[in-house]
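Note that one protein chain is taken out, while the other chains of the complex remain in position.
Let's look at chain A:
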């Protein structure tokens, strides 16, 4: 029984429930001496019965779907021979996955053992049984809910108020998803990161100067344990972000100043949207540009000057990231410079200062907290940026501040550790979540500080 079928059945039930509720409320109204005696319009009664039918049933369906897989897995594994059950957790998982793949028709029967075939049969039986039970339960819950409402339809049932209450709660639920998302992010990275720190001490991670997450298969190999010192990644990330800021801040800030203080209205109206195209270009495009155009160009340029430049230099990635961030810095500084009251501008000009002196001695100092906040937001974007560095920065973690060498970043390591085949108990994959945790909190901190600074600044002039 497909879930979509169950949902369709539920939807049909709701429609019926709506129609019956509306019809019944009319009948009840007529009986009581006229439809105007009803508290609410007939369709409100319909909505109420449909909602009371649907919501609990959907909840039941959701819970069932979440628990179904685990329950079936438990039952199937309990039916397996004892020697299979004694396997380690990951082996057992593999064994069970084969059963599921076969049951879904994904793989050939010849690759499976006898007990697996039997288990697959049991799996399919349980699955279809569960499907029918799910449908039955949903129908029973929906019909019960609907009947409960239908039985209570009386002229003084405040159907509209009930419907609107439910609606308001649903609206609240929608906005609460933001909180749940944050919670989900924190819990998911924290949970896996804690597992990581159980394997690798947190001090090794935070202060180690070596990052080589490749873990040898045999215990006696060289570098068997892998090392997870995150300092080289941090330095690499900051180096690339620094290069990016070196491009983005002067260009973005100067453009914003020119456009808001000097440029004519028409020039500004044309220029600003064009420069903002840079913000709409997908990051993967920048990555491609950095890897295939900018990096080779910088390498050749460096070689012609007699410098050795790595083909995946931090300079190339940082430069392109800077280009990406220009419009971001520009529109933030633009907002902030515009928020400086005109009276300050006029006072300075009235004293005979040139525009340039006004900007440098009055506007910028006044806008400085806001600009700093904006730059912090830009830094947080640069640190979290992924695709450019995945495509244009290196993989090996080298502890250097030379922008001509290849460095790696936090986001690059998260991607390389998690893309491809993964097993979920090796420190290698768990390390990605530890990095994610660091990334999340660093960017969160930057954002909170930046937003606080910007808000304080705005309030100052409002």
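Some points to look at:
One rule holds in what follows: a residue touches a chain if its C-beta (ideal position, glycine included) is under 8 Å from a C-beta of that chain, and two chains touch if they have at least 3 such contacts; residues count from 1.
One rule holds for everything that comes next: contacts and distances are computed from a predicted model.
One subunit of the complex is not drawn; among "Spore germination protein KA", "ABC superfamily ATP binding cassette transporter, membrane protein", "Cytochrome C oxidase, cbb3-type, subunit III" or "Phosphate transport system permease protein PstA", its UniProt record names it "Phosphate transport system permease protein PstA". Only one residue from A:128, A:188 or A:460 touches the chain missing from this view: A:188. Checked against the hidden chain, the listed residues A:87, A:238 or A:278 yield one contact partner: A:278.
Looking at A:316, A:414 or A:431, the residue that reaches the missing chain in the full complex is A:414. Considering the whole complex, the residue from A:15, A:59, A:125 or A:171 that touches the absent chain is A:171. Touch with the chain omitted from the figure is made, among A:232, A:287 or A:427, by A:287.
On the side of chain A, the interface with the absent chain consists of residues 66, 69, 160, 164, 167-168, 170-172, 174-179, 181-182, 184-185, 188-189, 191-192, 250-255, 257-259, 262-263, 271, 274-275, 277-278, 280-289, 291-293, 323, 326-327, 330, 352, 354-357, 359-360, 377, 380-381, 383-387, 390-391, 411, 414-415, 418-419, 424, 432-433, 436, 439-440, 443-444, 447-448, 451, using the contact rule stated above.
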